[in-house]
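Below you'll find the structure, written out as structure tokens, and then a few comments.
For this depiction, one protein chain was excluded, whereas all remaining protein chains were kept in their positions.
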Amino acid sequence: MVIVMAPGATQDDIESVVAVVASAGGEAFVSRGVSRTIIGLIGDVERFAALNLRGLAGVADVVRVSTPYKLVSRDNHPERSTVTVRGVPIGPDTVTLIAGPCAVETPAQTLEAAKMAKAAGATLLRGGAFKPRTSPYAFQGLGEKGLRILADVREQTGLPIVTEVVDAHDVALVASYADMLQVGTRNAQNFALLQAVGAAGKPVMLKRGMTATIEEWLMAAEYIAQRGNLDIVLCERGIRTYETATRNTLDISAVPVVQRLSHLPVIIDPSHSGGRRDLVLPLTRAAIAVGADGVIIDVHPHPEQALCDGPQALVNGDLDELAMIMQEFPKLMSRTLAQGA
Amino acid sequence: MVIVMAPGATQDDIESVVAVVASAGGEAFVSRGVSRTIIGLIGDVERFAALNLRGLAGVADVVRVSTPYKLVSRDNHPERSTVTVRGVPIGPDTVTLIAGPCAVETPAQTLEAAKMAKAAGATLLRGGAFKPRTSPYAFQGLGEKGLRILADVREQTGLPIVTEVVDAHDVALVASYADMLQVGTRNAQNFALLQAVGAAGKPVMLKRGMTATIEEWLMAAEYIAQRGNLDIVLCERGIRTYETATRNTLDISAVPVVQRLSHLPVIIDPSHSGGRRDLVLPLTRAAIAVGADGVIIDVHPHPEQALCDGPQALVNGDLDELAMIMQEFPKLMSRTLAQGA
Amino acid sequence: MVIVMAPGATQDDIESVVAVVASAGGEAFVSRGVSRTIIGLIGDVERFAALNLRGLAGVADVVRVSTPYKLVSRDNHPERSTVTVRGVPIGPDTVTLIAGPCAVETPAQTLEAAKMAKAAGATLLRGGAFKPRTSPYAFQGLGEKGLRILADVREQTGLPIVTEVVDAHDVALVASYADMLQVGTRNAQNFALLQAVGAAGKPVMLKRGMTATIEEWLMAAEYIAQRGNLDIVLCERGIRTYETATRNTLDISAVPVVQRLSHLPVIIDPSHSGGRRDLVLPLTRAAIAVGADGVIIDVHPHPEQALCDGPQALVNGDLDELAMIMQEFPKLMSRTLAQGA
Partner (left out) sequence: MVIVMAPGATQDDIESVVAVVASAGGEAFVSRGVSRTIIGLIGDVERFAALNLRGLAGVADVVRVSTPYKLVSRDNHPERSTVTVRGVPIGPDTVTLIAGPCAVETPAQTLEAAKMAKAAGATLLRGGAFKPRTSPYAFQGLGEKGLRILADVREQTGLPIVTEVVDAHDVALVASYADMLQVGTRNAQNFALLQAVGAAGKPVMLKRGMTATIEEWLMAAEYIAQRGNLDIVLCERGIRTYETATRNTLDISAVPVVQRLSHLPVIIDPSHSGGRRDLVLPLTRAAIAVGADGVIIDVHPHPEQALCDGPQALVNGDLDELAMIMQEFPKLMSRTLAQGA
């Protein structure tokens, strides 16, 4: 940590800072410049953070020089991790395709979507039973009934299930059906939920908050990791910007940035980021090429009847091209398409 | 709702749209232009929304022309509302000062802050017992112990309490102590929490999500209102932008914009928006002058020891000027400073 | 300047940095921590900036601790400045009202708007003869003919003229008519134009780029100041954010932030920031209350016929309230309404 003193800071101000740092067991190194003095701190960053150094007289700025996350940081875990979901790997050697309907609506629709997913190369099935919706008047999902449909479709297709949980107190219920718990973009700072999924004993897919910085996203992962669960897959799904041509702006650079900061796998959701069917395949290609460890894609047998996000779902006519992408692009990255157990 | 057809849409495409609308009990008015056709829809908007019209062949865009919120809309409730918190009004005739410490730390600190608040003209006491923090390593609040401190200070000062709740399952506990429940910026789309506070029988202060549009904010209020609670005060607290000189960017225009769209009172938080003590008084003056129904301000007897957000808390030396602002500025707006019961 | 070394930086890396700094005539202070080393630099910042220190092996980050602007900085000029435009002051003791039509359209419209402006308390007349427009098909202004109309209206009303210049090579022409040159938001990084207005010998109003940081805005002012012109008034006019309810988001906090960083006067444009007539008066009140040194407002006798930005212009029916605001609000700030020469 570095303290930057204001131009008018006095010798007393500087000595006070040094004393406060010493009282927290730290050492302070003072460098005097022509117009400013800077003070480097060595010691326990957490204790320094609690000191409220910015509040001291003469302090202009406090610059943190170490990252605030630990368990998910690559500093302490240089090898990139592989998370395994009922035998299906997500990690640096593979590209994993997760696909399925945005929302579970009926058994027939879910089964049909699962077959579409499998035909394209998917080895994990996505599908929402609990849907967080901006409007209280919109379809909120089938709840436990939806979870049972997913379990039946898993039985029929062999595809493990990834599904969202939106409330800390539903975690046990959802975990009793799901193979991987998804935390959605609107819950990226719902700390009670993060802690609950951290304790649930299942792998977690953590979507980036649509307005979260990369650091906030990793801090959210740290909340999960703190409860003893390091089976976390990060999912970039677009951030909110001023551009209105797409629903959100896919921050594709986040993949290599995060892979450098954290050992956790990172995948991309090309469906929700753009919100447009015509962008899904180009963004899927880009996702693999940038080095993402997988993609999660909406498919729907009849999107014009979908109860949620129909405009972004791939349809049967798109599947051949998706399957081709999943066959050809991983090779160029020296990866293989992830297979089931 | 208006459907804009693509330039190449066929007569069949248009007839399909008309048929789909009719099947939902609506009427479709077709206007053919030189390059495009537009179709106006009359009928039940919720049913139209479920049709997934964007998914139909030949449809380029679907434009919604009515607002998605109802209970909180001013369309259906032209008079602006006053919310009363244990006798203290927040509404169009008054300016209400809510003040207190960001976090409850000790009985002494809380009592001292409450006295500071009262001296400046506050009639409601803010103070956090449950603190949502970006880092799992940061101070998370005293929990129920903090609520008891707040209740004791209410006893000693007569100031009703506004305090945050961060998890749906704490609502009953917090409501048993608090006079007003606060939903914070990170929970602006925590729908389970919004529904729980809607059912708790206490007035609610709903902070704007730091990246919520005004429409999303009003939709969040609608979640609360739907559970039978219209005692909602909206609080603008800054939005996330690219500017880094302030923690967030106070969207002061949101006050008149929201007052035109909704009947609910709107207040401003000048402490959290800027994150800097030197901005609090200027932004407080601006808040009253723009027409806000109140302000909520952090004060702390010893901010250099604060466990949370010390850099933005007003100190004793600022109180005279704050008191002066609260005396003089409401008059210019033909309002009075809100008094206790 | 502070250099933060990467966790894995070697002793050689550190010594290289020290040597490079020494070669530029600077001194380097090395502080070794448990996980990282930081190096404080004392010397000529410009020379350090040219060293490309981030490119050196083992360097993780370079943190600048002094501001990059000098002439416009308050560090070197603690007293706030007053800029005088043909006898009309803009500065810390007054609130100056600048008003007029967005675009000069006809002599009659301009004269009528100028009379409206004067009736409301304006002592400077705004009006655009050169209009930068997003669409090449939109009205681009009357050019020199518009400047002549402004000069005639100045003759008839006594109001000095503020008008925009959009191309470096029009500066001499515009300066031959105008009393103050305006640089618009789209030209905030048109450095050739900034240098030309810096050399023109007339006061300049510099609008903030709609996506400029405060630092970039002050750097743009520095370009003007470098050419010998310190008669610069900064104008906050809203920044681009994700919110769509207003055309831009007025960053009202920028006023006190800039007044702390720079000695230059700062005014607010409540018309262009919101783009809505119903926001102009509330934002004008807020602007004065936050401490702005003036406001610049669109008025139009017949906004429904305006060729540019009619929806935001105040009309005759708004003038009494504007005049009242200009009479009452400056008093509360211990200021007076700026008078003509």
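First chain written, first letter: the chains are A, B and C, and each begins at residue 1.
Simple rule for what comes next: contacts are C-beta pairs under 8 Å (C-beta built on N, C-alpha and C of every residue); 3 or more make two chains touch, one makes a residue touch a chain.
Here the structure is a predicted model, which is why all the values come from computation and not from measurement.
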Chains on display which the left-out chain touches in the complete complex: A, B, C
Contact residue for the chain not shown (choose from C:N52, C:Q156 or C:Q327): C:N52
Selected residue (touches chain absent from view) among C:D75, C:E144 or C:E216: C:E216
Contact partner of the left-out chain, one of A:A178, A:V204, A:L234 or A:I288: A:I288
Where the missing chain touches subunit C, by residue: 46, 49-50, 52, 54-56, 68, 132-139, 166-169, 186-187, 189-192, 210-211, 216, 219, 222-223, 226, 240, 303-307, 310-311
Interface with the undisplayed chain - residues on subunit A: 211, 213-215, 239, 241-246, 249-257, 260, 273-274, 278-279, 282-283, 285-291, 328-329, 332
Residue numbers in subunit B that touch the chain omitted from display: 2, 4, 7, 29, 31-36, 38, 40-42, 60-61, 63, 65-66, 75, 240-242, 244
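Criterion: only the chains that are shown with their structure count from here on.
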Subunit C against subunit A, contact positions shared by both copies (same if over half, else different): same
CA centroid of subunit B to CA centroid of subunit C, Å: 31
Subunit A-subunit B separation of Cα centroids, rounded to whole Å: 27
Cα-centroid distance, subunit A relative to subunit C, in whole angstrom: 39
Per-residue multi-chain contacts in subunit B, two or more chains: 211
